[in-house]
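Omission of a single protein chain aside, the complex is shown with its protein chains in their original locations.
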Amino acid sequence: MTIRTDLAMEAHEMCRSEARESAEIDGVSAAEENYDGVTITRVNIINENGSRRLGKAIGRYVTIEAADLKYSKSEFDTVCSLICGELRAMADVQPDSLTLVVGLGNGKITPDALGTRVVDYLMVTRHIKRYMRDVLSDNISNVCAVAPGVLGTTGIETVDIIKSITEKIKPQLVIAVDALAAADIRRVSTTVQIADTGIQPGAGVGNNRECINEEVLGAKVIAIGVPTVIDAASISNAEIPEDLSPLMVTTQDIDTVIDRMSHAVATGINLALHKDITVDEIENYVG
Amino acid sequence: MTIRTDLAMEAHEMCRSEARESAEIDGVSAAEENYDGVTITRVNIINENGSRRLGKAIGRYVTIEAADLKYSKSEFDTVCSLICGELRAMADVQPDSLTLVVGLGNGKITPDALGTRVVDYLMVTRHIKRYMRDVLSDNISNVCAVAPGVLGTTGIETVDIIKSITEKIKPQLVIAVDALAAADIRRVSTTVQIADTGIQPGAGVGNNRECINEEVLGAKVIAIGVPTVIDAASISNAEIPEDLSPLMVTTQDIDTVIDRMSHAVATGINLALHKDITVDEIENYVG
Amino acid sequence: MTIRTDLAMEAHEMCRSEARESAEIDGVSAAEENYDGVTITRVNIINENGSRRLGKAIGRYVTIEAADLKYSKSEFDTVCSLICGELRAMADVQPDSLTLVVGLGNGKITPDALGTRVVDYLMVTRHIKRYMRDVLSDNISNVCAVAPGVLGTTGIETVDIIKSITEKIKPQLVIAVDALAAADIRRVSTTVQIADTGIQPGAGVGNNRECINEEVLGAKVIAIGVPTVIDAASISNAEIPEDLSPLMVTTQDIDTVIDRMSHAVATGINLALHKDITVDEIENYVG
Partner (left out) sequence: MTIRTDLAMEAHEMCRSEARESAEIDGVSAAEENYDGVTITRVNIINENGSRRLGKAIGRYVTIEAADLKYSKSEFDTVCSLICGELRAMADVQPDSLTLVVGLGNGKITPDALGTRVVDYLMVTRHIKRYMRDVLSDNISNVCAVAPGVLGTTGIETVDIIKSITEKIKPQLVIAVDALAAADIRRVSTTVQIADTGIQPGAGVGNNRECINEEVLGAKVIAIGVPTVIDAASISNAEIPEDLSPLMVTTQDIDTVIDRMSHAVATGINLALHKDITVDEIENYVG
């Protein structure tokens, strides 16, 4: 089986289905919860065997699936709260700690624009804290953000850009946001994966492969991803010419969906980083 | 066989391949030429049998294939000239006749934005001819353009919008530009089809089905289309859920490719409608 | 005094200030109300003298000013409700009457994009009512929308496009939305004018001058406008070269402000046309 997925829960499903295993895979634990129509799957990869079997780094992967997020304001709100809760469970954000949010991907290719659009919706405060400290209350955390672009347009490895910036500004936490590929089209634009393992930029539609993780950056890295495409190979029965620009399979409503998912992810991050803040206050700030 | 294609040449290929026919299909003639690496295929559907077999209206379909158009300025120039030549062969544009160019599709969905972007690159002159007649020389033709939007965002059938406008301004020629679906991924973004049969808006990624043709509009209609997607069904071996937003399969570089193809199609139209004009003069005018 | 304004309330202010009149101008009545920090000014031009003095057509002009709309969710909500109330006071929308919303202006020039963006946020239902009647409850009205473009890019007078469409689909009500010019920079992007007099397309940044009103269209026309620019002449002490592209003076945050104002205007229209619908239901529908 060579169907590509960036979701640990799909890798786990495929792995079990392949092996026709009824028992758990050694080194992997999985559990599922439901909140108001939203499903949370927690896959923990706890040893090398689990990592090898699933093709993913050791760590925690939380997947939030909300099939009606696109149409339902209440699912949207539930997803924002769940992202907030999971981020807070993974990272201990203190009032004065600095968080760098990295919006990965190419903002000019719609299904790859998730990361850059999340940056647009963020409450960025570092410059205000530095130059106009008094205007922000203490429950507003110190947040900055970059959208470093992709190797094909910058000529510089994305991880090198992020590494050089983190060396300069020394954040305690890095949140890296990127578009992902799923195996199952139903998970495209309905699903958020949060992982404490770091991320490979370009996993969604690109192809450069260095990891953005704590080992490289010297700061805790949480990765948030949303599947926006499936690989053509996942659904194809035809040979796909290798000399073509890579294919992507996505939904026709991807433009509006990307906007809605970016908004949900950004709101979840804003709620997690800043204490006792309401969604209305966020909207007022972000404009 | 249910693979969908908007290209008459692909329908012809599939029809012959299915039937393992070595002889021509009754009611269809086809011929191929080459110019500097660019292939022109002419499929003429000349009777009801041909129309039924290929699933296309009776008429002439010219397909221009340029595999390197994306990277090669000389193929780009060749394609512009060929579009110009084919348009002039199909329509007799007189100095004072009025042409309406209709840019079909949804400008907010990249693979469906071809029509609206062609309108952006057009030399539109009708208002100048009306209000500042003397500033334009006689070799500049009378051209106007609309991008009527799609049923899903206007709530009005596209053909009704176009029909009401043509009744008001009474053009002699309508050129309708739209994104198409191909069966073969290699034809996506490398191919232009010109047909004297009219067009169904939404053939590319939408689904409303009325025809824009001479019978309906009372003016000759030439359709120009570029395949920008293949249907997921064309390459899928999996069942695709019917309750999802329709899938589209396209290339990752679709944003830049759409821009280049729109530019080529608009330049071909500009060269065809205005006499003795150079590409540089067009660029100066369009800005 | 030649400072240009599209706001009747500013024309009234200037007229009285010029004439140093303490008494009312004959043919004009004006009144002001306040709701939670939002100011409503009602200027009624009731005879030819008033029309001549203010340089505006006879009719009702309601101006809603909300200085903090950009940052305040509660002012945003107040403005949406007020737009809804004023629209309902001016037009009697019945369950089966058809409303056409026209988004005027050039979507590619940010300060002129208000009209086209309002169309993006509208609940358009006419096609659903026609083809899938049962999915919509009776409190959802029959609404369609077009963004006809501007003379400079279509070559067709905007009023001719709208007139031809209204002749075809015969709406009972037309709501025309456009960007306006104000005299006072503080009214840019903080103000909504609703008038029952029709509108001249291009009043904001263009220059074509035909009127879109009941006399021309045969249906009641309500105009909704938001000032997004002031004319350079309004603030200039220098001679502005006439051979240049017209200048516009606007704020640096015009991109985000246009988005917020479009959202407010569209929400007000959606609330007015559809009965007993909540903002959340609108968001779910529009996506």
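Letters are used for the chains, namely A, B and C, taken in the order the chains are written, and counting of residues starts over at 1 for each.
Here is the rule we use: contacts are C-beta pairs under 8 Å (C-beta built on N, C-alpha and C of every residue); 3 or more make two chains touch, one makes a residue touch a chain.
Just so you know, these numbers come straight off a predicted model, no measurement behind them.
Residue B:Lys70 is the one among B:Lys70, B:Arg88, B:Lys108 or B:Lys168 that touches the chain missing from this view. Remark: the omitted chain is touched by one listed residue; of C:Ile25, C:Ile185 or C:Ala219 this is C:Ile185. From the set A:Ala19, A:Ala89, A:Val135 or A:Ile169, the residue in touch with the chain omitted from the display is A:Ile169, counting the whole complex. When the full complex is taken into account, the listed residue touching the unshown chain is A:Val119, out of A:Ala66, A:Val119, A:Ala176 or A:Val226.
Contact with the chain that does not appear here is found for just one residue of A:Val28, A:Ala147, A:Leu217 or A:Ala264, A:Ala147. Counting over the whole complex, subunit C has residues 108-110, 112, 185-186, 205, 232, 234-238, 240-241, 244-255, 257 touching the chain that is not drawn. Think of the hidden chain as still there; on subunit B it touches residues 70-74, 253, 256, 260, 280, 283-285, 287. Take subunit A: the residues that touch the chain left off the picture are 108, 119-120, 124-128, 143-149, 151-157, 160-161, 163-165, 167-169.
Here, only the chains that are shown with their structure count from here on.
Least-squares overlay of CA atoms from subunit B onto subunit C yields a rotation of 180° to the nearest 5.
At the interface between subunit A and subunit C, over half of the residue numbers appear on both sides, which makes the contact a same-residue one. For the pair subunit A and subunit C, the distance between C-alpha centroids works out to 40 Å. A separation of 36 Å divides the Cα centre of subunit B from that of subunit C. Among the residues of subunit B, those touching two or more other chains are numbered 108.
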